[in-house]
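The complex appears here without one of its protein chains, the remainder shown in place.
After this line comes chain A, so read on.
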Amino acid sequence: MMKKQKIMLYRIIAAAVIYVPLFVLEHMGKLEFQSEMPVQFLLFMIPYLIVGWDIIYRAVRNISHGQVFDENFLMCIATFGALGVKEYSEAVAVMLFYQIGELFQSYAVNRSRQSISAMMDICPEYANIEEDGKLKQVDPDDVEIGTEIVIKAGERVPLDGVVVSGTSFVDTSALTGESVPREVTEGSEIISGCVNGSGLLKVRTTKEFDDSTVAKILELVENASSKKAHVENFITKFAKYYTPIVVCAAVVLAFLPPIILGGGFAEWIQRACIFLVISCPCALVISVPLGFFGGIGAASKQGVLVKGSNYLEALSEMKTIVFDKTGTLTKGEFVVSEVIPNGWEKEGLLEVAALAEGYSDHPISAALKKAYEEAELGELSMDRVEQTEEIAGHGIKAKIDGRVVYTGNAKLMEEEGVEYEPCAIPGTVVYLAAEKEFLGTIIISDTVKPEAKRAIAQLKKSGVKKTVMLTGDRKDVGEAVAESLGIDEVYTDLLPGDKVDKVEALLGELGEKEKLGFVGDGINDAPVLSRADIGIAMGSMGSDAAIEAADVVLMDDNILKISSIMRIAGKTLQIVHQNIVFALGVKVLVLILGALGMANMWEAVFADVGVSVIAILNSMRTLKVK
């Protein structure tokens, strides 16, 4: 408890200690003094002022600043009204309970703030630099790129960099939610925010602090509250009008009925005071953003960054999910799976392919070169290659040992008039030919992620109606993958530009209140990510482009997490709606009962601070969603 809260607690206790005997005496009829002095009033004023002087002070001060409809002022009017109609005991009680409620509310908010910030406690405080053989702690902000820093066991990695010496296991759970530590050795990249588990590491930094992963993530999370969900905007707007309306209603209630119906003002003023006590929209204004904040916190605990509460809202309404195949459903690593030579040995075919593709950095070329290296056929002598030419969308034409060699797809073979044997094996098929002679076929395939099938099944369970896969692959390859994963629709042979069109078409098919999510690996799909209602990208441990373009980032590239955040989103929205219905319901009910003279101040105080506290406690549940 903070100092301010402690002082308030003592004031409440002191006031209660004086108030209780007075209350008892009053009810026993012992406070009926036949005196000129208003003894009863003065006695009750002691606890009233002890517990409420600051409210009166603030009300006066804020009115002088032009802030009329503020809580303090309303509480003053309400209690003054009670005092005016000689309900002294009630006035003190209202003030007392209002302050208890406020104290409890500030305590609860503080607690939730602490637990959220503890969860986001990934910010490194210092970096160790070696100077004259001694370690010196400096602010990570002051470390320049290329500096060697030392990270001891148990310390947080302060900046992104490359390990220069040492081996260790690093704990990435704060960033990714992944509990298995990763091994790093000399030459491995290491990202800030992780905790060094065992050994001493020397790291050469590759980024400044402001550009490092940890700073980026912190900024994202802090800015998340500025992207508001519809519900939040509704509450903000609602709060603006709610107070003035209720206050006006109170004024009308105080004066109109007695004038029309005749009779005393006292009764109606008391009813109007009930209105004033309920006129603060605090329960909603605090609990709704708090709920979303907790939801975003719970998601980041799982290693999923959600960039705003609006995306959390959209996730709960996601009905269609579109996957880009490569890198999301599959590993995005191309591996040579089969070599089928046409009448000669495999090694020779692989060598020709590796030579022809030797100068290209296309993933397929990389796979061919890697396969050649793994076959241990000796060093690739690139001087046998005289010239190479890439033919976009077809393949490569290269001159090897004086012969023109073609490597590429069926289109290339047809254009060059090669009599090739079409291959029906799923995967990326590379045909090779020298002049007009068909040399053979190499199949390269991408491996499906082991968790992909389960992820799709779980998404369907979480309420996704349609799963779609987009791919640049050939029809048979794409359809084979989709079928094995249980995906509903596949669109194949797409160029990068076509993906945006497809997503737009799918967006058009959505009903009202239905949202579309697109999952990509963050490479080359920024336009699609931003076009979809929710762009979900693979964070790949700090790929800047992905983090920038997406609305939701899966830090450990695990697509199983999509259904978990959908569950978090759904739960968060459910809790937020509960709070709105509950808070408004109680308030409206007490307003009606108050106007009819069936509610008293006690119920009004409950409808104000009591509801607030309950709503805050309810919101805190979002943090615990798993």
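Couple of notes before you dig in:
By definition in this document, contacts are C-beta pairs under 8 Å (C-beta built on N, C-alpha and C of every residue); 3 or more make two chains touch, one makes a residue touch a chain; residues count from 1.
FYI, contacts and distances are computed from a predicted model.
UniProt records the chain missing from this view under the protein name "Cadmium, zinc and cobalt-transporting ATPase", selected from "Nuclear transport factor 2 family protein", "ATP-binding cassette domain-containing protein", "Cadmium, zinc and cobalt-transporting ATPase" or "Branched-chain amino acid ABC transporter permease".
Of the options A:55, A:108, A:214 or A:286, the residue whose C-beta touches the omitted chain is A:286.
One of A:106, A:147, A:409 or A:530 touches the chain omitted from the figure, and that residue is A:106. On the side of chain A, the interface with the absent chain consists of residues 4, 61-62, 65-67, 70-71, 106, 113, 116, 222-223, 225-226, 236, 239, 280-282, 285-286, 289-290, 293, using the contact rule stated above.
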